[in-house]
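Only a single protein chain was left out; the remaining protein chains are all shown in position.
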Amino acid sequence: MTRADIVLLLIAVLALPFIYLHYWQPTSAGTTVRIMRDETLVRELALNKDQEISIDGALGVSRLQIENGKIRFIDSPCTGKVCIHKGWLSHSGDFNACLPNRISIEIMGQGEFDSINF
Amino acid sequence: MKITLKSTLEDSRIAWLTALAVSIHVLESSLPSPIPGLKPGLANIITITVLCQFGWRTAAWVSILRVLVGSLVLGTFLSPTFMLSFSGALASIFILWPATRLPGRGFGPVGYSLLASIAHISAQFMTAYLLFIPHPGLWRLFPVLLTFAVLLGIINGIISRSLLNYVVNKTP
Partner (left out) sequence: MYLRHRLLPFFILALALFAVGCQQAPREYKRTLLVFGTLVNITLRDVDEEQAQKSFEQIRQDLELMHFLWHPWKRSPLGRTNVLLATGGWFSVNVSVLPLIEKGRDLARITDNLFNPAIGRLIALWGYHQDEPPTGPPPTKEAIEKLLAQHPRMSDIEFDGLRIRSRNPAVQLDFGAMAKGFAIDRVIDYLRRQGIHNAIINAGGDLKVIGNHGDRPWRIGIRHPRKQGGVLAALDVNDGESVFTSGDYERFYIYQGRRYHHIIDPRTGYPADQTTSVTVIHTNAATADAAATALFVAGPSGWQAIARKMQLRYVMLVDKDGQIIMTPAMAKRIALTEIDHKPIIVEP
């Protein structure tokens, strides 16, 4: 084995873990959700951790719930509650908003879809 | 009108080496494979051995011809399988040329085999992604198959080395 062989071998073996890290990032249904107020990013959260979040908006506090890789509005100070009616989101590219409260959420990630029609 | 083809020593050398590589390729294709697209790449042993013994040009001929003839024999010519094999072979050959020009002692058979193997699997993935499965999920297989490529590249390289030692020791 020449010196070049050994150097190459070491590089290849050492690079492998990084290759795994790069290509095995969690994907599919949706990985993170971006929560925005007036189009400014307020929070970015992973969907794999169940939790409840409160976000301050123009009218008051909107509450969101993350469970089982999905997210939904559970409470909001608007009158129409359109945001709550929409229910759970899980697919990357899907989005929802409480427009009166100026809060919007969008599922990010390299998923199957470029955009969701509804 | 009689057409005579003058064959040189190099021609006949390439011919029998290719025949040898094709035989191994055909035999190997009958082996079951746990993961689709994964082959031990035994015919690459021939390519690397030829590279070290006879130089890049010969190895290039043998490698390309092996893929072409092998696909004709197996009936996979111009099929997706062929496209993948061909792109892999092209990439390995392409990588091996600058590799042979490395200053100093350069690479040995193990290094060449490892390089060729990595180039081969990478080219196959790129081809598969661009032509057949444009789904980003395809790349999740890459680390696994790359690992095998590295392993098999090293093993095939060692086998090549033994072959070369045997040949060197046998010939006066």
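Going by the order they are written in, the chains are A and B; count residues from 1 in each one.
One rule holds in what follows: contacts are C-beta pairs under 8 Å (C-beta built on N, C-alpha and C of every residue); 3 or more make two chains touch, one makes a residue touch a chain.
Please read these numbers as outputs of a predicted model, since none were measured by experiment.
Novice: Which residue from B:M126, B:L141 or B:L163 sits in contact with the chain not drawn here?
Specialist: Here the residue in touch with the unshown chain is B:M126.
Novice: Residue by residue, what part of chain A touches the chain that was omitted?
Specialist: Chain A touches the missing chain through residues 36, 38-39, 70, 72, 78-80, 82, 85-91, 93-97, 99-100, 102, 104, 106, 112-118.
We take it that only the chains that are shown with their structure count from here on.
Novice: So, what's the distance in Å between the C-alpha centres of chain B and chain A?
Specialist: The computed centroid separation for chain A versus chain B comes out at 43 Å.
Novice: Could you please specify the touching residues of chain B with respect to chain A in the complex?
Specialist: Touching chain A: residues 102, 104-108, 110-111, 114-115, 118, 136-137, 139-140, 142-143, 146-147, 150, 154, 157 of chain B.
Novice: Flag every residue of chain A that touches chain B in the complex, lowest number first.
Specialist: Per the stated touch rule, the residues are 1-5, 8-9, 12-13, 16, 19-20, 23-24, 27-28, 110.
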